[in-house]
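First, the structure itself, so that you have it in front of you.
Here the complex is missing one protein chain, while the rest keep their positions.
Moving on, here comes chain A:
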């Protein structure tokens, strides 16, 4: 790492370098614009070696980071959205689904898997923002609920990684009731004394924040993540003023008492394993 940093500092024009480098070899940080090896960026859990900016990543990357040897068994991998309302806006909902499936290679906005984390069993549900903004419809609610069922059945910890714009409008009332369903399952986790960790990543807003994301035994986040109930644009419109700097960042939410801690992604696995080890029976 130090070798690379020295080298990187000697580079005056990252864009030029990018042009010279073979495709995919270099990663330019979207925050500080510094350039680093793609491999090193990946080995650093997709966070910047220079400014610690946390790149937005999806379920596959989180599973690879958290499960031992990157190995896991996926649950309900074939579950897909129905169209119970026959919802049509400028486009029919099933069309949106098909387009998004093709673009993202995903079946819906959440994936659930179980495996080992430092040798201990854990179930993880992780949202994918790339699927209609990580919006919560019936599939998201049901897969999370079943993931929690798996944790209940095996009496092993459950980790939820949220990343969502909120509810999926195209499932209207059904979407709303997923907030109820997931919260009901958490009540059962409480009863069964199964640990539930909620990791809120950039961004976590709307109905997701107002249900399972805020209901962890541990509510945690990554640096700089946007976390809120209402989106910043709506709040700005409501109050008719600019929002203070840092409003709704993970640091802001922690300062106001709603996050237990913020953890760098590269330390996430070790910290969670250690924490869960302390509370295990």
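The rule is short, and it goes like this: a residue touches a chain if its C-beta (ideal position, glycine included) is under 8 Å from a C-beta of that chain, and two chains touch if they have at least 3 such contacts; residues count from 1.
What we mean here is this: contacts and distances are computed from a predicted model.
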| Any idea which of "Dihydroorotate dehydrogenase B (NAD(+)), electron transfer subunit", "Protein-methionine-sulfoxide reductase heme-binding subunit MsrQ", "Acetyl-coenzyme A carboxylase carboxyl transferase subunit alpha" or "Signal recognition particle receptor FtsY" UniProt assigns to the chain that's been left out? | "Acetyl-coenzyme A carboxylase carboxyl transferase subunit alpha"
| request: For the chain that's not shown, point to the residue among A:25, A:88 or A:192 touching it. | output: A:88
| field | Full-complex contact with the absent chain, from A:46, A:63, A:131 or A:212 | value | A:212
| For the full complex, which residue in A:25, A:51, A:180 or A:279 touches the chain that was left out? | A:180
| Those residues of chain A which, in the complete complex, touch the missing chain | 76, 78-82, 84-85, 87-90, 138-139, 141-142, 145, 167-169, 171-181, 183-188, 190-191, 206-207, 209-215, 228-230, 234-235, 238-239, 243, 247-248, 256-258
